[in-house]
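Just one protein chain is left out here, and the rest sit where they should.
Every chain is named by a letter (A, B and C) in the order it is written, and numbering of its residues begins at 1.
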């Protein structure tokens, strides 16, 4: 069930000058609604005159023991910059949980690969954590421009093997995620990915060629986030459908991406 | 010369739940521009989505020794409420100084009365301080609904005799300023007033009857504050003129108030 | 609660708070957030005779205190509505108004006639003002003559409450309102979106795939309010006001300007519970000012 909730900022961790990690909890100790990997929230940025609509942000992680929702945020424009200024104790209004979620593979011995690019790594953390909890052994392949954009590596390491690529070679292998050697070394049955569209398209093509089951999480311009404005469409094989309700997670078989 | 300046909040004193006193200074220690009693500033409330225009606020006091500009603010709507949340260290953008100022009487032995009502007491503090510095012995007559709305009484006491009225009798004489006994007891040659329009009109009528020289400081809806939008007019004997440049201080002889 | 009751044609609304077409889906998307039975009515998504895929992506641009949309009436057509959606929503304890659009007069009429028999749809809102479709749409709403033609055709085949939704992209909205009235419209609703545009200066391209799109949200409120006031003074049928309502104060402004009912659009995206808050606010305002019947507020602006 979707809710509109006022949550309280428990922590704002300035990861570096471009990224922050917000930790939120309920104001009265009630348990956060169930949220699944791949889902997102819509943040109301109340005090930014230039931010009229809510901002969609993925669930980065749910710390069940602490009753915390984590949001990993890249400073892009006024809305995200304002969020980056939130202080412990501030109240933020959210719609949540929104969207569908990644599909858990049937067999826990499936070799699963979670590919994140840039801030698109955000949903991969929670997905990895949940997969591990269910008995999978997730592999993470994280790509970024340079090491400064590789975030939460320690967190990822808690849930599986972490591979990285950077465009400038400052961390892990140099190049794009689709060139990483682990793709040759291991035999993946499932790929989950989120990141810049060109990266996801490359991943999708790779997965298609190798006949690997592949789900991608799309970003899109959203006005509502819960299926009423019809602004966030992806032109899929089933026609124009809403990313915010029928996605953000899509199996590549549904998309018109493969060439 | 008018300036657009970023000033820094040095102190935000929550006087009570409706009023705050902001103290601002320059960010780099340069001396504040000269400002005269009756002048005002236009505050840019940057982070209130519902506050598009600047907000006019009177100069409450200039603490020359500390290089501080004081603004006394009543919480009315979103703009003033946001100002009330400013914290030490916050930067605020202001236009200043704006408007004309009160006229200093020629002889320092003139019996001068400064009448303030509600938040209209704001400019009276600086006016009283300046008059005292010039050798006058100002009398202050401050009116409010109840004692909670009588502000800065200790400050006023530094510069002259303080008389008060409250509508509920919780401080000073009960009733309106125009009923205060000091008006009978002393022989005033000059009255300066700022406050709600009905109060100022009553004062103006009283002064006119008694042939006391009287200046009033008008409030008005302003879009610019420096004479270009022509929104802030008062219909005077000289026609429609701008309160923000030809005022806010007017001699009652110029106004069409007296009946 | 009777003091909030209001009539639009034969239609009796339990209160004047409705939600605007294209911003409220089919209502069911909001059941997690609010109790729909509290609403006066729901205008569901624009419906056309045939299935429409709508415009290409991107369809949205944020603007100061508002947004542009270029959805282009994406919907599965009236028959799908009747067979698949209607059964799911017909038992909501509120009035469901179907917003009807078309590219030709015949389409409008045919679409309307297929809705005529639906028990739980007591009225339709004729959208002669959609700026986001190539043919028809707004074109009908920008001339009194073609507006009259559409309304006349639909009136012939549609028996229940007929609301005509007007375009603000005109020199004189009262002309169009009078044309609709004279052809038998039971009410007019206004405003639809204003035609606007936004540009991505890095790509040097329009943000919307359609170049221009429809502007809505608080930014349009002053214009909408003026048009409601003008129209209220020009026609005898009820006026349903909308455009930028984001608070109960806004709703009161629209009612004072002459709106018998109001619709909330874009702000549902920002606060999906806004309609209920607006309703509460109207009630409190009426209590505060001792207003015994909402009808005593409609158009009571002192000028």
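One rule holds for everything that comes next: a residue touches a chain if its C-beta (ideal position, glycine included) is under 8 Å from a C-beta of that chain, and two chains touch if they have at least 3 such contacts.
Note that the structure is a prediction, hence the values are computed from the model and not measured.
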{"item": "Chain not shown, its touching partners among those shown", "value": "B, C"}
{"item": "Which of C:198, C:237, C:262 or C:279 contacts the chain that the document leaves out", "value": "C:198"}
{"item": "Contacting the left-out chain in the complete assembly, out of C:6, C:20, C:49 or C:65", "value": "C:65"}
{"item": "Positions on chain B contacted by the hidden chain, ascending", "value": "1-4, 44, 50-54, 95, 220-235, 239-240"}
{"item": "For chain C, residues in touch with the removed chain", "value": "61, 63-66, 68, 142-143, 169-171, 194-199, 201, 203-206, 211-212, 215, 217-223, 225-226, 229, 244, 246, 249, 252-253, 256-257, 285, 300-303"}
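Note that in this section only the chains that are shown with their structure count from here on.
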{"item": "Most central chain, judged by mean C-alpha position against the global CA mean", "value": "C"}
{"item": "Centroid distance [mean C-alpha coordinates] between chain B and chain A, Å", "value": "54"}
{"item": "Chain centre separation (chain A, chain C; CA means) in Å", "value": "36"}
{"item": "Where chain B and chain C are represented by their mean Cα positions, the distance between them in whole Å", "value": "48"}
{"item": "Chain C, residues touching no fewer than two other chains", "value": "65"}
{"item": "Sequence positions of chain B contacting 2 or more other chains", "value": "49"}
